[in-house]
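I'd like to ask some things about the structure below.
With one protein chain withheld, the remaining protein chains of the complex are depicted in position.
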Amino acid sequence: MSKLRAIIGYTLAALAVPLVLAVFMGQSFWMKELVAATGVKVSPWLTGGDVIRTISHDEYQISIHEQVFQGLLSEKKEGLVQVDWKPAKNLPDRIDEDIDYDGDGKNDFHIALDTKSNQAYVQSLQTGVIGLEKSYVLKDGQAVRVRIKNPRK
Amino acid sequence: MQGFLLGLASGTVCLAYCAPVLIPFILGEGKGIGRNYSLLARFLAGRLIGYLLFGLLAWAAGRLLIKNSIHQEIIFGLAYIILAVMMFYYGLSRPPEICAGKLMQKSGSRFLQRWPELLPVALGLATGLNLCPPFLLAFTGAADSASLVQSLLFFLAFFLGTSVYFLPMPLLGVFRRVAPLQTVGRMASVLMSLYYVYTGIIMLGGGIIGS
Partner (left out) sequence: MSVLEPEVNITPQKSRIPRAVFLTLPVLLLSGLMIFQGSIPKMGPDLIAKSITFLIFNVVFFLMMYTGKTYKYRATLFTIIAVCFSIGFISNLIAIRGSMAIDEAHMLAGETPFCHLVIPVILIPAALTRTIIFPGSLLTGFASIAGMMVLWLGATLALGRGWCSWVCFFGGFDEGFSRLRKKALIKKIDPRWNYLPWAVLIVIVLLSALLLTPVYCEWLCPFKTVTEFTKITSFKTLVQTVIFISLFLGLVVVLPLLTRRRIQCGLFCPFAAFQSIFNKINIFDIRVDQEKCKYCRKCVNECPTFSLNEECVKEGRALMSCTKCGKCVDDCPRGAVTYHIKGTPVKLQSDTARVLFLYPAYIFMTAIGGSMVVDALAKLIKLATTGSMI
């Protein structure tokens, strides 16, 4: 029995080297397999969520992201919605826009954004909108995140 | 969720302080895993009753005393800060040897002598009503709840968080592991208290600006 344990021990120890080599040689393969098997993506709280609608203006376009309410076990009572304006070089000095983020045909909030100073002001037009969370400068544009109430909670 | 996590963070302390008294009393001389789990279940039922009673009390306190106040953010902010500082001190200092289980053992209540099956339940109830800082923080969190159901759920979640550490008790040699668990629990309490101080300051700041 002790000889069998020793043989197994040495075998597993020796297998550490091929394991390490397999990790490095097949890293890009294993990476894709890991993502495909787990189905994970980066948290929408950090990315703003997937873009669900784009609106094109003459020189720039607006991207409206999905509403984010994700919690650990269930949806949160409050969340956010992110709106982007791109590209940076074509943005006017000031943006005044009504945004309908849920696609129900009614404008949900009015945004006034100074693209030079990155100052933003949000005026709620529906009861589900709480207010501005923050405005951001993107790599090629600008974005605002607006706090909203979860209609399902 | 917050209740469950507060329970998980402070549950090792709950286990470590009462375990040296309760384990020999509840588990006796090892009458089999099934019997031990039956005793543990009754003990935890007593703890749950105690916690839910407190959940009810927390909701009532929140409703009657605080929610009517225009300064509720300031009150809750201050409460979090004070309790967090207490939890910080609690984690660093040598704890007093207060455990209701000991008192229960000594009192030899006639009621319990008549119905010995209720003794684990009574012990659970007594240990559940321990006013340690994590418990008081849970009280504050529950008092902030919008409804009675939410307050009860908060304490239920807190109970579940603390109870996780009791589950392996009938199986493992817990005595050996009590001292390290106690140390980890106290250190975790100190660290969690820093989070609650931060939360309290944010709430207090928000309340002061808002008023």
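Every chain is named by a letter (A and B) in the order it is written, and numbering of its residues begins at 1.
Operating definition for what follows: a residue touches a chain if its C-beta (ideal position, glycine included) is under 8 Å from a C-beta of that chain, and two chains touch if they have at least 3 such contacts.
Since the structure is predicted, the reported quantities are computational estimates derived from the model, not experimental observations.
Participant: Out of A:L19, A:I55 or A:A112, which is the one that touches the chain we can't see?
Facilitator: Considering the complete complex, A:L19 is the one touching the chain left out.
Participant: Taking the full complex into account, find the residue in A:Q27, A:N90 or A:N107 that is in contact with the omitted chain.
Facilitator: Checking each option in A:Q27, A:N90 or A:N107, the one touching the absent chain turns out to be A:Q27.
Participant: Across the whole complex, list the residues on chain A that are touched by the chain not included here.
Facilitator: So the residues of chain A touching the unseen chain are 2-3, 5-10, 12-14, 16-17, 19-24, 27-28, 30-32, 34-35, 38-48, 70-73, 136-139, 143.
Participant: Where does chain B touch the missing chain, residue by residue?
Facilitator: So the residues of chain B touching the unseen chain are 1-2, 5, 8-9, 180, 183-185, 187-188, 190-192, 195.
The rule is short, and it goes like this: only the chains that are shown with their structure count from here on.
Participant: State, to the nearest whole Å, the distance from the C-alpha centre of chain A to the C-alpha centre of chain B.
Facilitator: One centre to the other, that is 37 Å.
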